[in-house]
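Below is one structure, written out as structure tokens, with a few remarks after it.
Of the protein chains in this complex, all but one are displayed in their positions.
Letters A and B mark the chains as written, and numbering starts fresh at 1 in each.
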Amino acid sequence: MPNSSLIRDLSRVVGRRWVLHEPEDLLVYEYDATIERGLPEAVVLPYNANQVSQVVRIARRHNAPVTARGAGTGLSGGAIPCDGGIVIVTSRMNRILEVDAGNRIAVVEPGVINQDITDAVAPHGLYFAPDPSSQKVCTIGGNVAENAGGPHCLRYGTTTNHVLGLEIVTPEGDLVWLGGKTADPPGYDLTGLVVGSEGTICIVTKVIVRLMDCPQSTVTLLAIFDEVDQASHAVSAIIGQGIVPAALEMMDRNTMRAVEEAVQAGYPPDAGAVLLIEVDGLEEETREQADSVRAVCEELGARELRIGFSAEDRERLWAGRKGALGALGRLAPSYYILDGVVPRSKLPAVLRGVYEACDSFGFQVANVFHAGDGNLHPNVMFDERVPGATQRVLDLGEVIMRLCVEAGGTITGEHGVGYEKRNYMSWIFSEDDLEVMAGVKLAFGATDLFNPGKIFPSSKGCGEVSSRMKAAIAKVGPDAYV
Amino acid sequence: MADNPPFSGPFAPSDADLSRCVHCGLCLESCPTYTETGLETESPRGRLYLIKAIAEERIEATPTVVGHLDLCLQCRNCEAVCPSGVPYGRIMEGARAELLANRPPLAWRLRALFLREVIARPRRMAAFATLLRLYRASGLRWLAERAPFLRERVILAPTISGPTFRARGVLARPRGEARGRVALLIGCIMPHAYGRVHEATVRVLARNGFEVVAPPHQACCGALNAHNGDRPTARALARRNIDAFLDAGVDAVVVNSAGCGSAMKEYGELLADDPDYAEKAKRFAGMVKDVTELLAELPLEAPTGRVEADVTFQDPCHLAHAQRITGAPRELLAAIPGLRLVEMAQPDRCCGSAGIYSLAHREMSLDLLDGKMREIAATGAEVIATANPGCMAQIEAGLRRHRRPGRVVHVVELLDEAYR
Partner (left out) sequence: MVKQASLLSQLEAIVGADGVRRSDELSAFAVDGLTPQAAVAPSSYEQVAEVLRYAHTEGLAVIPHGGGTHMHIGNVPGRYDIGLSLLRLDQVVEHEPADLTVTCQAGITLDRLQRHLGQHGQLVPLGPAWGEEATIGGILAANASGPSRHAHGAPRDFTIGMKVVTADGRITKAGGRVVKNVAGYDLCKLYIGSLGTLGVIVEASFKLAPTAKVERTAVATFETPGQACAFAADLQRRGLTLRAVQLLNATAASAVELAQQGLCALVLDLAGTPQAVERSRREIGDLAQDAAADLRDEENAAKAWESRMRLGSTEEAYLLCKATALPTHLSALIESLETVDGPPHILALPAVGVLYASWPRLEDAEAAVGRLRTAVTAVDGSLVLERCPLDIKPRLDIFGDPPPSFDLMRRVKEQFDPKGVLSPGRQVGRL
């Protein structure tokens, strides 16, 4: 099956060692953190931008689609080569090329790990703000492609707010700089367009990131509520007080139960929900805001409030949240994580709807999410060995996504559309809207070269996708539904 | 035996274990072989996927596939960070056992043979140690490590110096108020290579009120055999140890080699299907304590002396990841007057020793060692403390390789000095 002339051409550019084509080598690039699967024909690990550009030219000549891959932690099947072809892995392009502390910028290669940027600039009192929960392993290239967010994006914005410029490889194989280090570069904001484009219009080979000053002080509060409803009302009330916390996260009873087993965070077993609220800034500011937050929570019926000022205390309060996703693995053999957004004021109603939908489908659900942004992550727990369960979970996912859309929200807040949700795109965008988006792809000349099959709804119905998923599951066996 | 379906034997990783991995990738950056190569096949997630694929007969266990599994250090850093609780160590040991039982590559067979027939047999081990001792004493090592073509090849060979630890039976009586009676695991290589660590261990335990015994019939712990797929030998050794130690009537079995300790704590699993031993193995496993773990739980006798030194601590993988002990050794170091602990970056990243890995995968081992030596150099510490003989030997080799001064010690040795 391996196309030997393709392999030969690729080897000439990156060296034989960095072109993979044995069955076992290809196999481990057929997955990411979702249930999607797709085998590449060849995997290349270029060393620099120039090699990427040559690889793209070769791919074009051979009519092979190209899918970029960072760490493969994506939650929408973005790095899966749906149509085969070449996977470009950025793990060797992981150099931090420049840190300019005076101007608060850094230039990095796409394979640099998110956390490594912060580690590298910490001695200057700076940090890179976007903090996906996967930040210790995911790459900046993947963050750019998905416009990744994280708990602290409530106040500081997502990846797009922290990227100033990009070097990209176009479908023609040309290396082009978009944006730059200085503010407001003339012309169209192509940088902003590429962030969040999920690898469908170009390959990113360098990123100029904006760095932030570490806040002087940070205060973390944990508020325990009897009912989810109270907690979700508190979310709006805190924002209504004119406070935009750095982070505002919620965990419900099921999540707490799992967390309690895993890390003994000391959550009362009968509590309905906890909010984790972090404020940062000047010491005076954080104290004043923490007081207001505390007052709001108490007024809305918080039964207990814990507060952390020191790094250790704060870490203890966060421990439960950080370990939550993993801990859920203890409640059921599999879970399926959803990613939808609703207006904050609709949180109480939509959450109720989520619980009801799960009830009626007969599944348990654990909610642990970025409440301040209205970014829901219902985790549906199930056992894939039960016949038909997987299909019912996917159907339930669709129902929940509908709830979000009907509440005026959207189908993805940070994980991307990818393969999984492309058919939901037509719920929120008209044919015309999608055509304009397709125009972008045409303008870049990407058509089907880069990451085909992603973002845009297929001409096939949703049933097609579901059966493909089923086929994928049958093939790999029941396992991942992260 | 040749044409059995893959992974159908008794040691096959279970479906339940394998399906716990949800490919989240959160383990990637803690895997030394992945960060060195950037290859998914050399990552925990990739290896688990390959094992699964072999089990499902999607791929065959060709030499290259086995090579990916073999390049795993079994440092279990991945297991320590995995949020889904994938029992990586157990899966990898099971997979290796199955592969060794079914058409194993020649190198594996030779390795298993060597571990079973030399390392695990005290007399042959002693003879082997004598050879190594000669190698160093004769000046041959000095020559070899300076010969251009040999240098890279021999640098990681274990070196043996100092007196062998031969004592058995009652090793020491408690000093001061008696706290209990403990047994010491003597081990295979440890008494030859680091007899001085045993001596320090015995003195420190006695100082803290323990009677220390060494049951004479104990054996090698079997960790290396298990890691390399020889489960039958590992199980035989485990049974011997269980008998020897349970008979000794002790409160705890103390181990000063993290690799051995972690293997012995897992005897329960190793013998779970052995009707005669399952229960005993579990009980035994509960008695095993790393020496640092035991000491840190005590109201430690306050050291009277001082150790004026900048010390950095290398977490042995099998202490930090397999036994999840990272605080205890640091607490002990902190209790030593005068000692300044200077942490290196990523102290729990594998040094590349990994049992006999350094011999089987010299290049990877050297790459990891070089990285480790850079981190150590950055601390400026003159003493490198750790808690496992393999790590000690590896870092000593690193110092020689980089022509750096420095002293490598076990944590208890420093404590012992502080008691003098």
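Here is the rule we go by: contacts are C-beta pairs under 8 Å (C-beta built on N, C-alpha and C of every residue); 3 or more make two chains touch, one makes a residue touch a chain.
Everything numeric here is computed off the predicted structure, so don't read it as measured data.
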So which of the visible chains would the left-out chain be touching? A
With the full complex in mind, choose from A:A42, A:V137, A:C153 or A:A357 the residue touching the hidden chain. A:C153
Tell me which residue among A:S91, A:T170 or A:T205 touches the hidden chain in the full complex. A:T170
Please output the residues of subunit A touching the missing chain, sorted low to high. 100, 102-103, 125, 146-147, 149, 153, 157-158, 160-161, 170, 176-178, 180-193, 195-197, 213, 215-216, 236-237, 239-244, 281-285, 287-289, 341-345, 370, 373-375, 408-417, 421, 425, 428-430, 432-434, 436-437, 439-440, 442-445, 455
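To be clear about the criterion, only the chains that are shown with their structure count from here on.
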Need the CA-centroid distance for the pair subunit A / subunit B, whole Å please. 38
Which part of subunit B faces subunit A closely enough to touch in the complex? 18-29, 38-41, 43, 45-46, 49-50, 52-53, 56, 58-59, 62, 64-65, 68, 82-85
Residue numbers of subunit A touching subunit B in their complex, please. 20, 22-25, 27-29, 31-33, 45, 71-73, 89, 91-92, 94, 111, 113, 134, 136-138, 323, 325-327, 329-330, 333-334, 477-482
